[in-house]
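Omission of a single protein chain aside, the complex is shown with its protein chains in their original locations.
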Amino acid sequence: MNDVYILDTNVITPLGKGVENVYEAIRAGRTSIAEYRFPKSPLPPYFVSKFSEDETDNFRQLNEGSLLENAIVEAAGPIMSKIDHSDLKKTILIVATTKGNIDQINSNSSQSLISLAKNITGLLQIPNKPLVVSNACASGVSALLVAQNLLQSDKYQYALVCGGDLLTEFVLSGFHAFQAVSKGPCKPYDKNRSGMTPGEGIGTFLISRSPVKMNGKSYSFQGSQANDANHISGPSRTGRGLQKAIREAMRHTGVSNEEISALNCHGTGTIYNDEMEAIALNKTGLADTPINSYKGAFGHCFGAAGLIESAICLEQMKRNEVLPSMGFSEVGTSMELTIPVNSLPLSNLDCSLKTSSGFGGNNSAVIFKKS
Amino acid sequence: MDCQRELESENTDFKSFSALLYERYDLSYPKFFKMDELCKLGILGAHILFSKLAEKEYSQDTAVILSTKTGCLYSDLRHYKSIQNSEKYFPSPAEFVYTLPNIVVGEICIKHNLLGESTCFITETPEDEMVKSYIENLFIAEKTTYCLVGWLDFRESSYNCQFSLIKKN
Partner (left out) sequence: MDDLKLNLKKDIIESLNLVGITPENIKDDQPLFDSDLGLDSIDALELIVLLEKNYGVKISNPEEGKDVFHSVNSMANFVEEKRS
């Protein structure tokens, strides 16, 4: 397949609005993770990354859609200004989400995921039928690869890929039942890690079929997806699905492991996920490549995670550095990883690998190239 | 080679219908009874499809591309109900895991040991043209030689599973 090109990205997270702001916050060692208790819920307080009540109310009032729809449109609006109104008819909206408008489940309005996407196309005036990609926590990266696939034909010139998920009691109660939530803020890859930190946020990408520049350089990508076929809620111990996705991504982009300068994987802070990634990365010759996780800074944003994190990866490529991982101090996986504890400058970060993995066994790997 | 199996039923109790098919097609897979309705529907469809094929007629790289409209709505409602009463607050991990529409894709991959690309699309109606183009691109890029593609939708009043196994020419 041909590469596709990134025109622009934008994110909104409890840590900040805008890619540069979130990047600077991570660089300065800030986090949006704090203890929170859902009002009137028997759930104990947990460390999560959540928008404030004011921010949430603000999203509700911004536009005619639901809370999540308005927040996604708020993030996508600025990047959509990069294309002409006449190009909207050649644009497809792809939404990455796990639960969409689940906050509305008690009302009779439809919380169907496709209604969410249709409402967003309405608010953004995109005349084409949208597509929702729902691959659990791998949805974000998966949606980027779906966009790449659909842009191979000239039916569309642009893809607007939007990821969004809310942190609701619905979701937190589920991870509570799974005993998967970290006691304190999560510690990706750390020997004292004890679980994930739920979060919420929006990530948006505008992608072009033809070469375009972003910040004066061309950022393109390709990738691959593979299933673990192991367990619906647990990855294969050896990460066979992730290994396959990574190898195939390298094969399709023509990039070797030595040419990859930085990694950002799923890095949730659970015992199993981080251990699986360490094994998979060692087996694919990437143990010596600097890796980080941003989930210690803004939590796990589920369907939006892959998009928010990819946007930060691209900002790293723009600035030629690898950020440290909040929450990490000493590696605690059975195989070694190279995790910088301070910001690591690189002479030219022109190729990075981003992966995501999720319930249902999807592993998605995307390789970003800068030229 | 195209191999198509269609299961379409209206106004029939799904629990009885699925149990009947489980016996008739000799499914013999105890995990079936832990699944939600969407996954049961998908597992039955995939089992019936693959049972007509010899192993060499598909590969471990087979991609699984499914589309649905309603997704896991019933699992969503069950999980939601389980957290409404603060005196009896017992969210179930086994129920929660099924509140993701792509779990059915995962269940099919596990049962048939499929390690290829697996994706769940949510669309209003089957988008045959889009999905066809998507799969053609996977074939052209040599990402796979086979693809299990289908439309899967569960509502109590009507459930629909239409699966095909497609091979690259």
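We just call them A and B in the order they show up, numbering each chain from 1.
We adopt the following convention: contacts are C-beta pairs under 8 Å (C-beta built on N, C-alpha and C of every residue); 3 or more make two chains touch, one makes a residue touch a chain.
Small disclaimer: the values here were computed from a predicted structure and weren't measured.
In the complete assembly, the contact with the undisplayed chain comes from B:94, out of B:20, B:53, B:94 or B:140.
If you put the missing chain back, the residues of chain A touching it would be 177-179, 231-234.
For chain B, the residues touching the absent chain in the complete assembly are 30-31, 33-34, 88, 90-94, 97.
Just so it is clear, only the chains that are shown with their structure count from here on.
Across the interface of their complex, chain A is touched by residues 64, 69-71, 73, 76-77, 79-80, 82-83, 86, 89, 91-93, 96-97, 99-103, 105-107, 109-110, 112-124, 127, 130, 133-134, 137-138, 140-141, 143 of chain B. Within the complex formed with chain B, the residues of chain A that make contact are 1, 40-43, 98-99, 102, 105-106, 111-114, 117-118, 129, 131-136, 142, 146, 149-150, 152-153, 155, 169-170, 173-178, 224-233, 240-241, 244, 248, 252, 358-362.
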